[in-house]
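Just dropping this structure here.
Note that one protein chain of the assembly has been removed; the remaining protein chains are unaltered in position.
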Amino acid sequence: MFYRESGDFKKTYRDDSQTFPIKFDRRRYYVVMAIAFLVLPWFITDYIANAVMIPFLVWAIAALGLNILVGYCGQLSLGTGGFMAVGAYATYKLMTSFPGMDMFSVVLLSGFITAFVGMIFGLPSLRIKGFYLAVATLAAQFFLVWLLNKVPWFYNYSASGQITAPERSMFGIIITGPYASPVTGYLFCLILAIGLAWVARNLTRGRLGRSWMAIRDMDIAAEIIGVNPLMAKLSAFAVSSFFVGVAGSLFFSVYLGAAEVTEAFSINVSFAVLFMVIIGGLGSIFGSFVGAAFMVLMPVLLKNILVGGLGWPTDLAAHLEFIIVGALIVIFLIVEPHGLAQMARVLKEKLRLWPFPH
Amino acid sequence: MAASEITQTYPGPGLDTFPKLLLHNARMFPNKDAMREKEFGIWQSWTWEQVADEIERFSLGLQVRGIQKGDKVLIIGANRPRMYWTMVAAQVLGAIPVPTYKDSVAEEMQYVIEHSEARFVIAEDQEQVDKVLEVKDRCPMVELVIYDDPRGMKNYDTSVAVDFEVVQQQGADLQAKQSDLFKQLCSQGKGEDVSIILYTSGTTGKPKGVVLTYDNVLITAYQAALVDGLTENDEILCYLPIAWVGDHIFVAQSYCMGFCVNCPESEETVAADMREIGPTYYFAPPRVFEGLLTNVQIRMEDAAPIKRKMYSYFMGVAKRVGIDLLEGKSIGLIDRLMYAIGNFVIYGPLKDALGLGRVRLAWTAGEAIGGEIFDFYRSLGINIKQLYGQTESSVFITAQPDGEVYPETVGRPSPGVELHIADDGEVLYRSPGAFHSYYKNPQSTADTKTAEGWVHTGDAGFINGQGHLRIIDRAKDVGKFNDGKMFAPKHIENKLKFFPHIQEAVTFGDGKDHCMAFINIDLGAVGNWAERNNVAYASYQELAANPNVYEMVKNSVEQVNQSLLGDEMLSHSQISRFLILHKELDADDGELTRTKKVRRALINDRYGALIEALYNGAEQCFIETEIAFEDGRVSTISGDIKIVDVKTFSTAAKAS
Amino acid sequence: MSADFLYTLEVILNGLMAGVMYSLVALGFVLIFKASGIFNYAQGVMALFAAMTLVGIQTGQIPFAHLINAIFGTEMHHFGWQVPAFLAIILTVGVMVLFAMIVEKYILHHLVNQEPIILFMATIGLAYFMEGFGDIMWGSEIKTMDVGIPSGGSLWLEEYTLGWAAEGERYWGMYIDKLDMVATLVAVILVVSLTLFSQYTKTGRALRAVADDHQAALSVGISLRAIWVIVWSIAGFVALVAGIMWGAKSGVQFSLSLIALKALPVLMLGGFTSIPGAIIGGLIIGVGEKLFEFAIGPMIGGATENWFAYVLALMFLVFRPQGLFGEKIIERV
Partner (left out) sequence: MSIQNTTADQQGQPEVLLDLKNISLSFGGVKAITDISFDIYEGEVRAIIGPNGAGKSSMLNVINGFYHPQEGEIWFDGKQRTGMKPYEIAYQGIARTFQNIALFKGMSVLDNLMTGRFTHMNKNLFWQALWKGPAEQEEIINREFVEHIIDFLEIQAIRKTPVGRLPYGLQKRVELGRALAAQPKLLLLDEPMAGMNVEEKEDMCRFILDVNDTFGTTIALIEHDMGVVMDISDRVVVLDYGRKIGDGDPTAVRNDQTVIDAYLGVSH
């Protein structure tokens, strides 16, 4: 209905392969960007920033990372929690060891460290496939959490075993620590999320992304066309872990402020991110964002309705939340196994064809 | 009627030939796209400067190959930039381009080659080259075939067939030596020189070569462009055969005004390409508009009920106020608002989906267009107008000015055109576009064009009270019933063809008591209906014989009868019996022309038995016909065809 | 015999017993994976749910009491009766069969022909659902399982083995829990009866047919839907057995559902489709992790049981990707 495509023709391959080839989509994207950067910072409350926007962005980055591995490269991973923990602890060690380092570098370095760890745990993917690999990645989850919990050096021998983010800033603006403004945190996460989404898009549309998808769709054919499976899978693990590490870093430093590894980065985190990816849509960058939004917003909404609205005991509400989340996931998978992104694609196709049905 | 004044003959002083206009545009709009073609996934574009360079190298290459002034160059292929460039490249050298229909079979091509004495052939691809080589033994004057697409041409004898690029390379070599040569050559031609020879498909007999001069083409094209306010920023999609005069005129307008000509990727992708380009200036014969509308209706039938309701509601709004709005008449605020909403939810997307979203001006011509079809597009806000013209007139004889658009007329005389209605109703004209002669056919020339320059159109018509020309039918087709009343077959046929499930109709009545009809159903529309109603069918023949289909067609025919009642002159032409033909009328079988006009004489001849059965009251009739396949194989189909009586209405009944 | 050796022996024996418990859970996975290709993550939660239901029925709990109280402001918890263990088990089996039917009808039926990962995710959703559902139905507090299985160390064994140690060593006899012994016995009986069932009954043969080739099984008229209900019922029954054993051992509580995670490395070792693989894999993991914790654990801070099984399975798989009992895969192009 909203699409007017006549006259929007492409004269170069560059135009033809741009991310939003349709003018309407392009404009919509600019509008969303403008709102996110220029409007929201003035209007959101600290509660919204802290409880909704920051977790949404952080989870979106994690979901992007996992989507690269699962959705694009077809390697099922349940170790996301463990890799996020690596990112978080790397951040902690960097922040405490190099107090002068700016937050941006800290976050990116944490990502690189996680990428390295991810690559090591990606090695078995050469021999192991499918669910065997999924289970194998659980090894990363349990081993990493155990390691970070058992070796006091990682949490600077603190008595509680917790890590706490000290105050760090960038360009004189406080980003972490108790005095950081949630809106600053939001903007910091936003810049990283947008930047990383752009990188993810670039990687997935080019040679590397195609080699991932080729491995996903038909690994034998991929190899025969010249794709080195080792390189493809390891690069997917590395890039994915980089994203997840950045997410872990932000999760700890900007969102939580303090964390304990067995609590904050348990197996449930791995599942939660996997849900985001599946509900959002495998192999879709947009889907990663939608999936994250869904998984962040739904519990907030449920809690507000059940506890705030109906006044039920919190434990009962928590149980009900489990039921609803579980049921929604099943319903989603039945209705649209390819996720919200696919729904959006179908809707878009319908709108482009409007008023015709086909 | 007297001609209106022409104030400016050419786009600029001395710009009286294509080559001169080419150089002019290359100077004026060096970086503006002159031509685009969808190829290799994107719109490959050439600016005016680049086009000039392409043409320069090719034309010099042709010079190297020995082309002489006055030589004919046969051009055969689809709408591709190089085909268009070839025309101008030949003109630069004083040679005469002869574009021809790419789906013509070898014999047809042989006739054109022989008749035009073409020395050179520019062919699009292997398929066309093969056709030329097939008849080459019988056409010794053909010296060289130049092909555009080198695919599969590797093993061809290069003394007979060479690559376009090879010739261009030779041209480039010459260009390097004589850099001014091209400019000199370009300035040589004059307005009164022969510009092109267009072979008309002709509803009867052999094709005739219509010789047009630069003045014919360019003055006509330029005047029409001025009237309609075309600018260098317009876009047009050239998808109709390059050998057709309309296509040539639009290209001429592009040269006059500097706007861009777009070529589709292939015949199959025209609709998609149209949507991408979104032309601002558009031409289509009524048949295309009709097909488009049928397509819209079929697709909307599959839509969800809510959408369908929305569609029919807003189409109602459009029908009520759309045309008035288009013509700038004042309408109520509520209606205006409803139309705006409709424009957002229905008309806008619909036009966009059809590729008509940006159209400022659309022409239709060639046949009468159904009033309902015409109004449909105009109510959507598409400024579709009718013009009247023919190859011999370089298209424009009359055209509808903005604000004076009526479905049944073809408008006022174009600039410089004088009209005259002969006693027998035939329309004659005298204009700057009136053709030079029929090539090598003085007899026909004399028959058609009088010494004073009046040209017989062969159409019967009259000028109505508003000063608009109204065409009734082909002069020779307009017949008389036995009681002496007028019978205008095409008029009735067009009414029939408005129904989406009727593809083609042929009516009979001249020298008879009543009007009868042959019907061709539209396989797309009726097939869709069959699918939705679980009617199984294996072939066109089977579907055509289905009783329900007959019932459907019968209803339509009765509606036509009712509407004919409204017209005083035609009320006695109501159809009393009809049949649905067992096969589709097809150009490959000679029943239609290449431009899909009905060849009446041939049909009278081939289906004589059926016509007889219509009139002798038989319930059914056996028929056997040959059909030709694309690859040349021939087979026969036969069967009994049912004939059905239809209710006719009398004026008395109407009164009651 | 030296005491060290005896300690090691005790660790191994305990590992074997623990391994049997892992195998019990793994068995449920294998059954479902074999018959339907579904990696059923909910198997652990099924065990928890079965155990809760059993305890709930046995102690006469009112289902959904918490929810009803919250909505209607009532105060009710128990019917006030006790159901004999035997009857309660039968009723619970009934509940698990009903559960299987519901799962088939409302979930699996709608997900036929979906990709494995989608089915896997659906079972995670199912696990979430059941976890919340079980808590709402029976309450989330820790319950004790008492169906009359003896527990505590076997005094007889301790006394019997006391004399094995060499003179002068500090050794108090071998400690093995009676519960573990019962569990072993039950596991053996369960495996034998499952084997007999699949070999000698019509339904069992149909199950194997489906496992081998869905299409072929369908074409000879085996109803996939019925098979799925049966398989999930059996898996529910296995979950109940596992739930009873684990519940009796460490109480019926949320952590029971995590035994699923314990069973996963077992599956990796034994292969997703092999029943003997599940048993032997369980034993290897059980022994391996107990020995590792016994020998190396103290040096690196303990609690290695969380991950050792995974790392062991991972190492193993890297060298033998098809698992213990899988056949070598020759890839055809």
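Which chain is which? They are A, B and C, in the order written, and residues in each are numbered from 1.
Here is the rule we go by: a residue touches a chain if its C-beta (ideal position, glycine included) is under 8 Å from a C-beta of that chain, and two chains touch if they have at least 3 such contacts.
Since this is a predicted model, take the numbers as computed values, not measurements.
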Given A:214, A:277 or A:341, the one touching the chain that is not displayed: A:214
Among A:165, A:222 or A:244, the residue in touch with the chain that has been omitted: A:222
Touching residue (missing chain; options B:137, B:268, B:423 or B:452): B:268
Hidden partner interface residues of chain B, rising order: 39-42, 151-152, 154-155, 265-266, 268-269
Interface residues of chain A (partner: the chain not displayed): 12-14, 17, 199, 202-203, 205-208, 210-211, 213-214, 216-218, 220-229, 235, 239, 283
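Throughout what follows, only the chains that are shown with their structure count from here on.
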Centroid distance [mean C-alpha coordinates] between chain C and chain A, Å: 33
Where chain B and chain C are represented by their mean Cα positions, the distance between them in whole Å: 77
Contact footprint of chain A on chain C as seen in their complex: 39, 66-67, 70, 107, 110-111, 114-118, 120-122, 124-133, 135-136, 140, 261, 264-265, 267-268, 272, 300-304, 306-307, 310-311, 313-314, 317-318, 321, 323, 331, 333
Chain C partner contacts - residues on chain A that touch it in the complex: 70, 76, 123-124, 127-132, 134-136, 138-139, 142-143, 145-146, 150-151, 220, 224, 267, 271, 274-275, 278, 282, 312-313, 315-316, 318-330, 333-334, 337
Complex contacts: residues of chain B adjacent to chain A: 36, 41-45, 235, 275-278, 296, 299-300, 302-304, 307, 310-311, 344-346, 348-353, 355-358
